[in-house]
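A single protein chain has been removed from this complex, and every other one stays in its place.
Chain IDs A, B and C follow the sequence of writing; residue 1 opens each chain.
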Amino acid sequence: MNAALLTFDFVLLAGLLGVAWRCLASTDLFRAVVLFITFGLLLAIAWVRLEAPDIALAEAAIGAGITGALLLVTLERLKHIMNRPRTDTDHDPAPPPDPVASDADAPGAAPTGDAASRAADAGNAALSCAPAPARGRWITLVVTVGLAGLLMATLATQEHDPGLQPTVAEHMDVSGVDHGITAVLLNFRSWDTLLELAMVLLAGLGAWSLGRHDALPARPTPGPVLPGAVRLLLPVAIVTGVYLLWAGSHAPGGAFQAGAVLGAAGILVSLARPHELPDPDPRLLRIGVTAGALLFLAIGLWGLFAGPALLTWPSELAYPLILIIETGATLSIALTLVALFIGGRSPREDT
Amino acid sequence: MNLLLVAAAGFLLLTILFGLIRVLRGPGSGDRMLTAQLFGTSGVGILLLLGFALDQPALVDVALVFALLAVVAAVAFVRQHGLPEPAGTPMHENPVEEQPHDPPHNPPEDTHDR
Amino acid sequence: MIESLDPGTLYPFGGAALFALGLHGLIRRRHLILRILAVNIMGSGVFMVFLGIAARGNAPPDPVAQALTLTGIVVAVSATAFALALTVHLARLTGYAVLLPGPLQTHRDSHPDDR
Partner (left out) sequence: MIADLLTTVLVLAGLAFFAAGTLGLLRFPDVYTRLHALTKADNLGLGLVVLGLMLQAEGPAMIFKLALIWVLVLAAGATAAHMVAQRTWTHGEFERRE
């Protein structure tokens, strides 16, 4: 049993490293993205092996749903930009002026077999990129191998330490929940979580501020299959999201996993039939996107005046408060992820 | 029993690694996307088998999330990556195409009837 | 020896290798999408080291490390999404998805805000 698991671990690690290597060495961006999606899948299995089902849940929702869709839609946008006509006649419409592109022709740096694969998908010509230049290859290789060796030597000599696990286990009864990670995230170290929500909000605002011309194209749905699948998957996704939110108090799950699942469901809906979707009311959208951080902050401030300190809550009220905060956080994370995917404000907002 | 389940999970992992050959070779992006889809199914299988072998029922939830969201990437691929765009979609309202003096460089999508 | 190799001992080494691989890609590749992927792979390596150390030994894993990793993953995906949006914006302004030396040269008339 142990030997079988050990073999499994070795194969998994070899697969992870191989996929990461091929992904970063790729000259075809689409191939790199598919390899990165595969990398996320293998990573989720690695988290399972490290006894971290919470992380695996988040990785599953983010890796399988959100990152893949985000990268693919970005490729589409890039392809659109690269293929469009250039009006500025002063500008050189030649391929990207890679400062070291001349080195790409050096022997050993040329990709093998990629030319055929690129030719097969002529529409993707904009999605290929120059291979890494031959110059400086050995320096970076030596530096990174040395760094990895240093890290590994540090790890090998490190003493085993139980960490904070006993401390957390000792204080579980005052946290209001029965799951260690939720207790840490929303009670013991709630600062981190508040700042994390602020960070998600900032990323959403940043993407929003880049303008509105990046809207998703409203394409007609080809045939009845996709809407039918969405009709089946969407209710299940919503129930799963709420289930994960609820499960977070006593088992793997919580606001982030639930938010990621709901966000991925929202991305699926916006992909399936964007032209049928009414544009959301901008005010409601703003309230939804900020709800998590604001609710968290408000309850934290209430803790300052009525309770012991900022961002702390009395243990008898902890469970309902944590549930309220988590609900707000789920909503905000889901909405922000969808907003990040769609990119740009709703066209209706400015008119 | 558990040994069998772990070995089965390892076997599925190996099928993923062999399937990578198809991702690397292509030739089309459709092939690559299909392979990613197959990997999703194998991943669900691995998670279920490990969940039972290691007695961690939470892994079934992870597999559920995977199964639920497996279709998102494929739909993103098809919807964004290559379906011919009808004229008049918001993306076409980019100002560059309003310049009439550059006909040879019109993107292929513009050959559709308005 | 073999029996003592639990995942908590084995995976951090893989994480260190992933970090180095990502760094290598970050330095060597110029296309911004590949650089974003490289940063993500580096981050995954860090998470793997962290979770591996948290899972060492026979005791239940350290929930603080797992909570911090969860926070890190959510921040990473938001930052990735923002970076991709910036990449698209850069490509729209310059026509290229690579960072070029020198001052930013934009297409005249090609940006809707100038309309």
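Following the convention adopted for this analysis, contacts are C-beta pairs under 8 Å (C-beta built on N, C-alpha and C of every residue); 3 or more make two chains touch, one makes a residue touch a chain.
Predicted model only: the values in this text are computed from it and were never measured.
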{"item": "Missing chain: touched chains present in the view", "value": "A, B"}
{"item": "Missing-partner contacts on chain B, residue numbers", "value": "1, 4-5, 8, 11-12, 15, 18-19, 21-22, 25, 27-28, 30-31, 33-35, 37-38, 40-42, 44-45, 48-49, 52, 57, 60-61, 63-64, 67-68, 70-71, 74-75, 77-78, 81-84"}
{"item": "Touching residues on chain A - with respect to the absent chain", "value": "116, 120-121, 123, 222-223, 225-226, 229, 232-233, 236"}
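Definition applied: only the chains that are shown with their structure count from here on.
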{"item": "Pair with more cross-chain C-beta pairs in contact, given A-B and A-C", "value": "A-C"}
{"item": "Centroid spacing, where centroids are CA-atom means, of chain A and chain B in whole angstrom", "value": "15"}
{"item": "Cα-centroid distance, chain A relative to chain C, in whole angstrom", "value": "10"}
{"item": "Residues within chain B bordering two or more other chains", "value": "94, 96, 99"}
{"item": "Touching two or more other chains - residues of chain C", "value": "109-110, 112"}
{"item": "Residue numbers on chain C that touch chain A, as the complex places them", "value": "2-3, 5, 7-8, 10-14, 16-25, 27-31, 33-34, 37-38, 40-41, 44, 47-49, 51-57, 59-71, 73-75, 77-82, 84-89, 91-92, 95-98, 100-101, 105, 107-110, 112-113"}
{"item": "Contact set on chain B toward chain A in their complex", "value": "2-3, 6-7, 9-10, 13-14, 16-17, 20, 23-29, 32-33, 35-36, 39-40, 43, 46-47, 50, 56, 58-59, 61-62, 64-66, 68-73, 75-77, 79-83, 85-86, 89-94, 96-97, 99, 102, 105-108"}
{"item": "Chain B-touching residues of chain A, taken from the complex the two chains share", "value": "1, 4-5, 7-8, 11-12, 15, 18-19, 22, 28, 30-31, 34-35, 37-38, 41-42, 44-45, 48-49, 53, 56-57, 60-61, 64-66, 68-69, 72-73, 75-76, 80, 83-87, 113, 116-117, 120-121, 123-124, 213, 215-220, 222, 226, 229, 233, 236-237, 240, 244, 247, 251-253, 257, 261, 264, 267-268, 271-272, 347"}
